[in-house]
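A single protein chain has been omitted; all remaining protein chains appear in their positions.
A and B label the chains in the order they appear, each numbered from 1.
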Amino acid sequence: MTLLIETLIQGISLGSIYALIALGYTMVYGIAKMLNFAHGDVIMVGAYTIYTTISLAHFPGWLGVLTSVVFCSVLGIVIEFLAYKPLRGAPSLNVLITAIGISYLLQNLALLIFGGQQEDVPNTGINVPSLDLGFVVVEGKVIFTIVLTVVLMIALTLFINKTKMGKAMRAVSEDKDAARLMGINVNRTISLTFAIGSALAAFASLCYGMNYTYIKPTTGSMPGIKAFTAAVFGGIGSIPGAMLGGFGIGILEKLSQAYITPIFGEITDVIVFGVLIIMLVVRPTGLLGKKIREKV
Amino acid sequence: MKNMLSKINRKDALTLGVLVAMFLVFFVVLSTGMASNQLKNMIIPMSYYILLAISLNLMVGVLGELSLGHAGFMSVGAYVGCYVAVTLVEKYPSMPLAAYLPIAMVIGGLAAAAFGVIIGIPALRVKGDYLAIVTLAFGEIVRTLVQNMSVFGGALGLDTGDIRPKNTALTLLPFTAAVVILSAILIMNLVRSKHGRSIMAIRDNRIAAEACGINVNFYKVAVFGISAFFAGVAGVLYGHNFTIIKPETFGFNMSIEILVMVVLGGMGSNMLGSVVAAVVLTVLPEILRDFQDYRMLIYSVMLVLIMLFTSAPAFAGIRERLSLGFIKEKLTAKKKAKKKSKEGDGA
Partner (left out) sequence: MSNRNTIISANGTEMFSPPSNVLIPTRDEGKQPVLDVRGLGIDFGGLRAVDEFTITVGPTEIAGLIGPNGAGKTTVFNLLTNVYKPTRGAILLDGHPTAGKTVAQVNRMGIARTFQNIRLFDQMTVLDNVRVGMGNNIHCNFAESFLRLPRHFKAEKRSTERALELLSIFNMESEAYTLAGNLPYGAQRRLEIIRALATEPKVLLLDEPAAGMNPSETVALMESIRSIRDTFGIAIMLIEHDMNLVMGVCEGIAVLNFGKLIAKGTPDQIKNNEAVIEAYLGRQEKKEA
């Protein structure tokens, strides 16, 4: 029983990270109708920014984190401007290949700058005391991860539903041309979406660093792909779906590690990707996604 | 009309000519001992990369579906085919390469094709970006499963030392040449046929293709199977060229490397580009050893730039001006104008 509760808590913690990343995928997909394959690598960039600013440049922890968030947002905007914007209207196959190219570019730039070895994640100075519930102890970093994720999600939901910019984002994702005719600056809205998605990825990298303690150039790709799985699971384009999917995949992964790995070996990835394939085949729109009828 | 038919064949003939010439050169340099060790080690990889690139081009360039799991199909072929070969050699130690290699290739290829069909059928319900992700997930699943299968040596890998021939490159070359050339012929035959046209029609406009009586599902699954088959054969070649096959070799990175070859060579019905790109991208990093660190970086930049150049709407004008068709059109327009003026003179 204790194992189950511990596993669930770990799953929610991991799921929080996935959810933060999945939000980036789902927002960009909703607005630009493209799969931003490089999104996972933005997490890696965020983690390396924290490493560079705090470990190498000895910034105070909060400033390091802030720099990381700002840097990732700018990076998101730059990527969109240089690589994706010129391809608007091109076949989705070509856009996806470009996104894969960007993903590789980021990984290999990091490899060139920092080398292939692991780097320790610095202490950001964020210290949350552990919580002893009697039957189980919840670690501080887990509490921090979950609380941060919940706060960011609430903020995002409020932003999208209550602000003018948020409404513009929803309008663009519904119908780009109509939104343009209504006087919405579509380019700026898309840039903003990439910036917000990337900023969330930077927060995800903070949580990831606290939980996994080391980083390397390929750090972002696996969580990236799993988070994409989460976004698809929840229904791509749907923000609550991304949150739901993130927690779902996180818990699934931890449950599998706790209960299946001891019997069948390290096949967690098989289960997670198996779920992805089954989900895509059985219900391509995900749990909360909208069904789109193809126009003939 | 005849002129045009022979012209289409000419493209394929050129591809074949290049392949034959290439293998002849390989044979000469290897048998005369002219080849440096470096070149020797590159010849077989070059060949299986050619096979991988043209089979992926069938999928991406001709059918128009992005596969990010080509290395997964290759690994199925490599593991199953080489396992068969290892077992055969264990049982009948005197069995010659000429006997077990073809058997391994056929079985490895069929195993990969079976996986191709298995992943192809659910993939029918999934389109575009999602399909790419399904193939990616498939590649990762295969890799993880193999890592946990003790039959295949698990994470340590499958020992293929016993089936790898001595003087590897020269001994494998005739088989490799035969397989690559035969595969290229088969794939090009398919592309330039009724079925090839149907597949390209699906790529260009699925809805119109259906309305023209094309069984889209059948062709998609068929291309998955065929493309996977040849990737599997390439995997068997790979296994015979090294003393061990490890699951992590066939990761996402390798799928991307093959994809870069296809994109660089030009996606579409002409396979020559894929062949040349496969050769160049295998040779270049070996020649520029110091460049090794930059290899994937350059690949990624290349991918992005090629994509931007070939498909950004903003560059459409430049593309048109650079295309051969445009130049030809201009030339024929001039000729026509001359003809007309001559006719005018005559009258």
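Criterion: contacts are C-beta pairs under 8 Å (C-beta built on N, C-alpha and C of every residue); 3 or more make two chains touch, one makes a residue touch a chain.
Just so we're clear, the structure is a prediction, and the values are computed from it rather than from any experiment.
From the options B:L30, B:L68, B:I214 or B:V260, the residue with contact to the chain not on display is B:I214. The residue touching the chain not shown here, chosen from B:V25, B:L186 or B:I287, is B:L186. Note that of B:K11, B:K127 or B:H195, the residue touching the chain absent from this view is B:H195.
Contact between subunit B and the absent chain runs through residues 1, 4-5, 186, 189-190, 193-198, 200-201, 203-205, 207-216, 222, 268, 325.
The rule is simple: only the chains that are shown with their structure count from here on.
Note on chain placement: the centre of subunit A and the centre of subunit B lie 33 Å apart, centres being C-alpha means.
Those residues of subunit B lying in contact with subunit A across their complex are 60, 64-66, 68, 122, 125-126, 128-130, 132-134, 136-138, 140-141, 144-145, 147-148, 207, 252, 256, 259, 263, 293-294, 296-297, 299-304, 307-308, 310-315. On subunit A, the positions that touch subunit B within their shared complex are 34-35, 83, 86-98, 100-105, 107-109, 111-112, 221, 225, 228-229, 232, 264-267, 269-270, 273-274, 276-277, 280-281, 284, 294, 296.
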